[in-house]
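All protein chains but one are shown in place.
For clarity, chains are labelled A and B in written order, and residue numbers in each chain start from 1.
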Amino acid sequence: MAKHVLIIEDEPNIIEAISFILSRDGWQVDTHSNGHDAVAVVRARAPDLVILDVMLPGRSGYDILTDLRANPETQDLPILMLTARGQARDREMAEKAGASRFMTKPFSNADVIEALNALVAP
Amino acid sequence: MRERATPLFLERRSYRQRRLMDAARLLPLLGVLLWLIPLLWPQRDPAGEVAAVSTSSAILYIFGVWVLLALIALFVSLMLDSKAETADDGNV
Partner (left out) sequence: MATLNILIAVCLAYVALLFAVAFMAERAALKGRGNWLRSPWIYTLSLSIYCTAWTFYGAVGYAARSGLEFVTIYLGPTLVMVGWWWALRKMVRIGRTQRITSVADLISSRYGKSGLLAVCVTLLALVGITPYISLQLQSVTLSFSSFAVSDPVGASLIADQDTALWVAVGLALFTILFGTRNLDANERHHGVVMAIAVEAVVKLFALIAVGVFVVWGLAGGISPMLERIDASDIGQWQMDGGRWVGLTFLSAAAFLTLPRMFQVLVVENEDERHLRTAAWAFPTYLMLMSLFVVPIAVIGLELLPAGSNPDQFVLTVPLSQGQEGLAMLAFLGGFSSATSMVIVAAIALSTMVSNHIVMPIFLRLTQGGVNGPSDVRHVVILARRLSIGVVLALGYLYYKISGGGSALAAIGLVSFAGLAQLLPAMMGGIFWRGATRNGAFAGLVTGFAIWAWCLLLPGFGGGVLPASVMADGPWGIGWLRPHALFGIEGMDPLLHAGMWSLLLNAVVFVIVSLLSFPSPLERLQGAQFVNIFDHSDNPQSWSGGIAQSEDLMIMAQRILGPEMVQGFFQAEAARQGLAGYLPEPTPDFLARLERELSGAVGGATAHAMVAQIMGAATVSVEDLLAVADETAQMMEYSSQLEAKSNELTRTARQLRAANDKLTQLSVQKDAFLSQISHELRTPMTSIRAFSEILRDAEGLEPKDLTRYATIIHAEAIRLTRLLDDLLDLSVLENGQVNLNIRDGLLSDVISHAIAASGSDMHTMRVRRTGPAAEVMLTTDHDRLAQVFINLIANAQKYCDADRPELTIDVSRRGGRVIGTRRIALLPSKPRGIHPIPCGPTLMGLGCCEE
């Protein structure tokens, strides 16, 4: 059964790129481009995995992540964080907030697929 | 000044006060003069030609002047108004 991934990202071109490569890898891809209702969307759609951008309109990706980790339902949900800021501090903040994996933009497509597969592997 | 604005009686009184101050000023000069006089007396002469003034007369004179000065000082201090001291002693 295809795994369900939710991409929360505001840049349309990036959404399109990720959607394309994941679809081809056999994922069921779902997208959302807004920060402030992202937590509700995650709970509603119950994906197997979330790709979360940090700089989102409406709400910071860190805040969303913290909320998700505070909720028992989404406590153990694998989450891959993407950020365009490559500083060490951002990585720390992501780990603190509870990211399962952290990747810096721009990324290699192969790396993303590999990371996602590793996250959902039993 | 205050004295000029006061009645005749006080005017005379303050005049009297100022003359008493004059007396107080002159008193030591009087003493000096009187006590200098013994220097004019004939002295004891070893040759014995001049009869010197006897010591008893000298004592009487010197102590007489002494008593006189004390009496005048007593008189002045009794007559001087106690307020006179605070007045300007440059007034005449």
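We take it that a residue touches a chain if its C-beta (ideal position, glycine included) is under 8 Å from a C-beta of that chain, and two chains touch if they have at least 3 such contacts.
All figures in this text were calculated on a predicted structure; none of them were measured in a lab.
Engineer: Could you tell me which of A:Asn71, A:Gln87 or A:Asn117 touches the chain that is not displayed?
Structural biologist: Considering all chains, including the one not shown, the answer is A:Gln87.
Engineer: Among A:Ile14, A:Leu77 or A:Ala99, which one touches the chain that has been omitted from the display?
Structural biologist: Hidden-chain contact among the options goes to A:Ile14.
Engineer: Name every residue on chain A in touch with the hidden partner chain.
Structural biologist: Residues of chain A in contact with the hidden chain: 11, 13-14, 16-18, 20-21, 24, 34-36, 55-60, 84-87, 104-110.
Engineer: Please identify, in ascending order, the residues of chain B that touch the omitted chain?
Structural biologist: These residues touch the chain not displayed: 21, 24-25, 27-29, 31-32, 35-36, 38-39, 41-44, 52-59, 62-63, 66-67, 69-74, 76-77, 80, 82, 85-89.
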